[in-house]
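Below is one structure; the comments refer to it alone.
A single protein chain has been omitted from the complex, and every remaining protein chain is retained in its original position.
Let's look at chain A:
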Amino acid sequence: MAVEGIGARALRKEDKRFITGKGKYTDDMVLPGMGFAAFVRSPHAHARVKGIDASAALAMPGVDAVLTGDQLVGDGIGNIICGWMIHSKDGSPMKMGAWRALEPETVRFVGQAVAVVVADTQAQARDAADAVEVDYEELPAVVDPLSALEPGAPQLHPEAEGNLIFDWEIGDEAATNAAFDNASHVTRMEISNNRLVPNPMEPRAALADYNDAEEHHTLYTTSQNPHVARLVLSAFYNIAPEHKLRVIAPDVGGGFGSKIYIYPEEMVCLWASKRVGRPVKWVSDRTEAFLTDAHGRDHRSEAELALDADNKILGFRVKTVANLGAYMSLFSSSVPTYLYATLLSGQYNIPAIHANVKTVYTNTTPVDAYRGAGRPEATYLVERMMETAAREVGLSPAEFRRKNFVRSFPHQTPVIMCYDAGDYDVTLDAAMKTADYDGFPARKAEAASRGKLRGIGLSCYIEACGIAPSAAVGSLGAGVGLWESAEVRVNPVGTVEVLTGSHSHGQGHETTFAQLISERFGLDTDAVSIVHGDTDKVQFGMGTYGSRSGAVGMSAIVKALDKVESKAKKIAAHLMEAAEGDIQIEGGELKVAGTDKKLTFTEVALAAYTAHNLPEGMEPGLKEGAFYDPTNFTFPAGTYVCEVEIDPETGKTEIINFVAADDFGKVINPMIVEGQVHGGLVQGIGQALLENAAYDETGQLLTASYMDYTMPRADDVPSFSLSTHETLCPGNPLGMKGCGEAGAIGSPPAVINAITDALGSNDLTMPASPEKVWALAQSGMKQAAE
């Protein structure tokens, strides 16, 4: 390896273990004497549990125990909570229905757990779970969120009359209405955002081990934020106080938001391990993952955009119904509110915005943050409206956007966010140039000569990342602060361990974070190791989601590095009898400016630990910790251009070209950033073309396996043309904005704008399946012929 600092395309330090099969995921962990858990799950979307007969299961080979919700509640295990309080516009708090990890009375979605079996082997546990007899009394179910709000709809929770969780608003309603009174043109659309299943390739898993002598729990689990898991398990679920609970998230095979939350299964394993007196492992199968991992999106909206005679936006009015499923998951309330409606200003000057959001219970899997979380829903709405409005008023989509771009910063939007820096013209211009936007008419004509329909679509997205200033989110209802912590330990031999509260589950922190140390101290990245994912090692952490590990996690490391550097310089100055201000760190050495005096980093580190000759009063050692609380959100932004070709005979859409021009602020490792964008784009293209969580009217999930839910595969998607354009974020020391979610946020409207351009019809919902596209193509051709 080598010194590889900021901006280097450093190959990943973590890769070797993954390409040789030496990664260690939760399911790879084995503890002596461990048993296996299998859950008994409701086959009904809504039913009363009249009785559970475990006698046959208990008689089966290898079975230790069958545990039910009555025992769980009897042992004082707490209900699963939502950690972000939202108040309705009338001031009343959100209506949280009771969610028990094993439900003793009323199940509210297919797959909800009512009991758990623990047995010697996984096969025995699953066999016995099948043998548990549950007597259900079926109740009427409601799946569609709009139907759930109708009078007479089946009611899910006594706490939530009419299935309404909250009726929230943001923005100035009177000013927005006034803008519409003065409009010379109004664009109106109904827009839905389809429900998705996150599908990290590693299913969730847990291995819980209770030590009764120490009254101590250890939990290995698939978590994006082990400290948050420990906090919630301790403070709300009464598993154990924090010092008696260690949570380890080892290698984690993707998350995309779905591994933020504390689910019933992980909690039940902890409780069951104590109950049965052996370590208990549970590994989700894929259908369990479809049924129980928190889903994403699922919005129905009506949007109106008011323009003046010069096609400047005057106002934006949005009404959204968000389906939160059967229960409120950990951050579910924040997604359709502060992560969504605060981004409705897009990249544009919009003087007045008002949004009303109603969230509703239905007999479906709970919905929470999935890659982008609220921001894809906002971007889809804004960018579909922008493209549509441009078509209606006869401007090119690019010109209409340029007319309304924010160009002066800081820019206060009418919906809380204050954009700190950006240059939206630069990314729009770059994307259009790379995509040869101007050459599109010729390509369209050429395609038409072959009987194919070509379309091109833009999407100019903005998102809020670097989540988030603790006091700000606290005032908006968050139950936690959203800072990050780090500790930098310089060992006596001069190697460095960085302990971070961020958690890598594919993002490459072990490399990117090491590059920061390499840059600062001129050390080989091999001399640096990044430690994460263990509450016994790392002092604290809020974890990885919301594209926060760079902007927040690395900022905490910078703060700790500043302290380490300051102490190292003091020691070096003392040893070389120089002034501290004259010490410079360069190429792994501490030098006295203007002289040939120098000490290696290792010599200074060793001096700190031998402590034979330190400045008067200085403590031995070279190790510093820091907490970093962001001062603002960060605002990554960019433009995506999608060009499609449609075969009107089959309805098949092929993406001919996809160009992304992003502004992520400072980029540490371009290779890793590009990888993040590729993955995000394919998730967004998946949403636009392929993916959909479909329920029948009784609440059965029709897409509960890879045979039914269309995951994007290699031959469904193209290769991509990417570029980045840096405007530095002024809010954090490195100027970073975040790149993890942009692809998934910005791409769906680009794809749908391209398809609707090709079809000449705007009446298209995601996913744009061949069936829907074919019908529109055929009716378009029929109209053209008439």
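To be clear about the criterion, a residue touches a chain if its C-beta (ideal position, glycine included) is under 8 Å from a C-beta of that chain, and two chains touch if they have at least 3 such contacts; residues count from 1.
In this section, contacts and distances are computed from a predicted model.
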Task: Chain excluded from display, named as in UniProt, from "Lauroyl acyltransferase", "sulfate adenylyltransferase", "ABC transporter permease" or "Carbon-monoxide dehydrogenase small subunit" - done: "Carbon-monoxide dehydrogenase small subunit"
TODO: Give the residue, chosen from A:Gly171, A:Gly508 or A:Gly665, that touches the chain omitted from the document.
DONE: A:Gly508
Open item on the list: I'm checking contacts with the chain that's been left out. Which of A:Glu105, A:Asp285, A:Glu619 or A:Glu649 qualifies?
Closed with: A:Asp285
Task: Of A:Pro104, A:Gly254, A:Gly588 or A:Pro730, the one touching the omitted chain in the full complex - done: A:Gly254
Open item on the list: So one chain is hidden, and I want to know which residue out of A:Ser273, A:Gln683, A:Asn732 or A:Asn753 touches that hidden chain in the complete assembly.
Closed with: A:Gln683
Open item on the list: Touching the hidden chain in the complete assembly: which of A:Thr631, A:Thr650 or A:Ser705 does that?
Closed with: A:Ser705
Task: Absent-chain interface as seen on chain A, which is shown - done: 11-12, 14-25, 27-28, 30, 123, 199-203, 251-254, 256, 283, 285-287, 505-508, 671-672, 674-675, 678-683, 705-707, 711-715, 717, 719-720, 743
